[in-house]
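All protein chains of the complex are present and in place, except for one that has been dropped.
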Amino acid sequence: MSTLDQPTRARRHPQPVTWVILGVLALYAVGPLLVLAGNSLKSAREIDSNPLGFPQAWSWSNFAEAWERAHMGGALLNSAVIATATALGVAVIATTAAYAMTRLELPGGGAWILWLLVSSSLPIQLFLVPLVSWWSTLGLYNQPIGLIIIYWAVYSPFATLLVRAFLVGLPREYEEAARLDGAGELGVFARIVLPMIRPAVLTAALVAGLQSYNEFMLAVTFIQDRDLQPVALSLYSFQQGFTTDWSLVSAAGLIMALPVVVLFLTMQRRFIDGYVSRGIAV
Amino acid sequence: MSIPKHVLVPLGLATAASVALAGCVSSGGSSDAGGTVTYWGAFYAPATEEAFQEIFVDGFNAEHDAQVDMEVKELTTLGQLTDTAVAAGEAPDIVYADGPSAASDFARADRTVDLDEYAQEYGWQDAFLPWAYELSQVDGAVRSVPASYGSMVLYYNAEVFEEHGWTPPTTLEEFEQVAQEADEAGMVPLGGGNAGYQGMSEWLITAVFNAAVGPEKIHDVLTGEAKFTDPEFVAAIELIESWIDKGWLAGGAESYFTTDDTANVTGLANGTTAMYLSGTWSFNSLTEVFEDPEQWAWAPLPSLSDDVEPGVFPLAIGTALSVSAEAEDPDAAASFLDYVAGDVDRALEYTARTGENPPPLQIDADQFPDEVDERTVDLYSQIPDSTNVGYATWTFFPPKTDSYLITEFDKVVTGDSTAQEYLAGMQDTFDKEFDAGTTLVPFTPQSEG
């Protein structure tokens, strides 16, 4: 028993060096964020004269001004719809495709990986012209769903390969046991595999949703109606000719990041559960 | 967060229906009482947008059967967005271009219509300043309408100048005197840089070419009668090099690459930058950034060599509008162009409310409404009276030469390229475009004729 106790305690009480490394990394991550927060509370002129110090007068009104000038309320809602649809769509596309590649008899093998990786190396900027004309023929131009479909296509190769990497590392015993018990292919997929790869699917969905939330170039090209525009475009509302109001950009940037941080916090548990609780329960 | 299925079904139907409807509207042709004219606008501030909407869009819609429908874009993206839309055949009826050169690309690809008959109908030849009207033509036919114009000037902080006992320089000697004293006072003598927007380099080059080489010589190069490699141009670039070496321009070579327009404008406001060569588009941002907006001031460019008279105004067209070849109702679109750019009083009302640069119309000083900022009136009544006008590179230089001029200038700043090498490459690029016949016709220098 004593031999087993020791490592368990080591796991509960990490060594000081752990805390030092984690602390240094935290400082690196947070330092610039504090400067950003400071900027959002300064006037545009003060950012130039007092770049790193505390704001002299705390201009909380920057947030209200940014919110109003960039129509951020509506834009956040649009973004929520677009990001959610992207995340859900990519999760479905990637999970089914990855399952087909690793567990069903999909011919082709490595060719799929080659295709997916090469197609994610193409610079999408170059395709804007043909895409705009196809999308308008299909009635998808200037429609959120049109933009969402593009995001599905652009973000699914990475997500597919990510889920695939998890599936490859997953032992097949549970599935085979279930098949012996007479479960159908869909049943194996939905009831056995899906719960076990949930962290991977959630991560893939989160990444796709986030990328679509921050994406700018495709959004500005495919959504012309201002009432439908996502929040990533709002950050460009503070440009006056060639001069940018960085205090408002900073405020808007923080407003834009806040919902994601909150979402991330609330979804924590779902990321951590997964193999440990579900996998063993089966 | 879960949505019941029965809610989703009608939602899907509604989406399908709206897609179908949208298809009908765009392909269904115009109705009897005049069609719709689509327009993409981008504005400096919400108040600017509001003024445009009220004066031009609502005004036009009240007076005409055809209705203008404006979508608002951002200034930074409007250009490329329009390029993509035009190429994909999805352009709005009024096509934006950031100058006559871009507009001529659309015209040569037949994406915009010939406006000659409208030019006659609305008398554009007499309404616009001759040089601007000339630039609107491609192969002898009017293809676009200039909607705003401006120039390069020297900006300074009146308070700071007064404190140091400086007056706006008019000659190279005076200019270097002020720069020297500013340097000794710990200021950045001359604002500049290209962070955030590489094109800022051509503001400097436009100012120096016009003020040191002079409009006549630039005209000769653009018409193939002289070369960029001639000694006047070499001397002009070497002049810039000397400013960099002394640390005058943007504080030196390295900080040239990390200084953006915002930093220069705030530097003027905070009294850390003495002078800044920039365009008339800065009027608005200066007013915004200066604590006391009365304190920013402009002066005409000083002469930077013995060959050039002080006070040259390099002319630039900021916006050129055309009518898309796919416009439903080109007549209505052209009439909106005239409504926006062709009427002095309406254009000046907009300038008065927003501080935006007016179109290049024949305007007398007494036509300006009282609300227009004095500094704007001053500039826009001096230019039409002046015979000392020159050429902004982005308006008069062909696109590849202009692009070369911007990107390769970096090497002059870092010292990787000499003035001769830089200009030789510029001449090569220009020769190709000149031979291909895609250069625009520059007006004849007014001091000559």
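For this structure, a couple of remarks:
As written, the chain order gives the labels A and B, with residue 1 at the start of each chain.
Everything below uses one rule, namely that a residue touches a chain if its C-beta (ideal position, glycine included) is under 8 Å from a C-beta of that chain, and two chains touch if they have at least 3 such contacts.
Going forward, contacts and distances are computed from a predicted model.
With the options "Choline dehydrogenase", "Sugar-binding protein", "Dyp-type peroxidase" or "Adenylyltransferase" in hand, the undepicted chain maps to the protein name "Sugar-binding protein" (source: UniProt). Put simply, the missing chain touches A, B once the whole complex is considered.
Residue A:V249 is the one among A:A70, A:A87, A:A208 or A:V249 that touches the chain not shown. Only one of A:M72, A:V154 or A:I223 touches the absent chain when the whole complex is considered: A:V154.
Interface residues of chain A with the unshown chain, by the touch rule above, are 3-4, 7-8, 10-12, 14-15, 18, 21-22, 25-26, 28-30, 32-33, 35-36, 39, 47-48, 51-52, 92-94, 96-97, 99-101, 103-111, 113-127, 129-131, 134, 149-150, 152-154, 156-158, 160-162, 164-166, 168-170, 172, 176, 179-180, 185-186, 196-197, 199-200, 202-203, 207, 210, 214, 216, 232, 235-236, 244, 246, 249-250, 252-253, 256-257, 260-261, 264-265, 268, 271-272, 274-276, 279. Counting over the whole complex, chain B has residues 80, 83, 86-87, 105-106, 108-109, 111, 194-195, 198, 253-258, 399-400, 403, 407, 410-411, 413-414, 416 touching the chain that is not drawn.
Operating definition for what follows: only the chains that are shown with their structure count from here on.
Note for the complex: chain A touches chain B at residues 44-45, 47-49, 69, 128-133, 136, 139-143, 145, 220-221, 224-226, 233, 236-237, 239-244, 246. Within the complex, the chain B residues that touch chain A are 15, 19-20, 22-23, 26, 40, 44-46, 71-72, 74-77, 81, 84-85, 87-90, 196-197, 200, 260-263, 265-267, 269-270, 281-282, 284-285, 288-289, 291.
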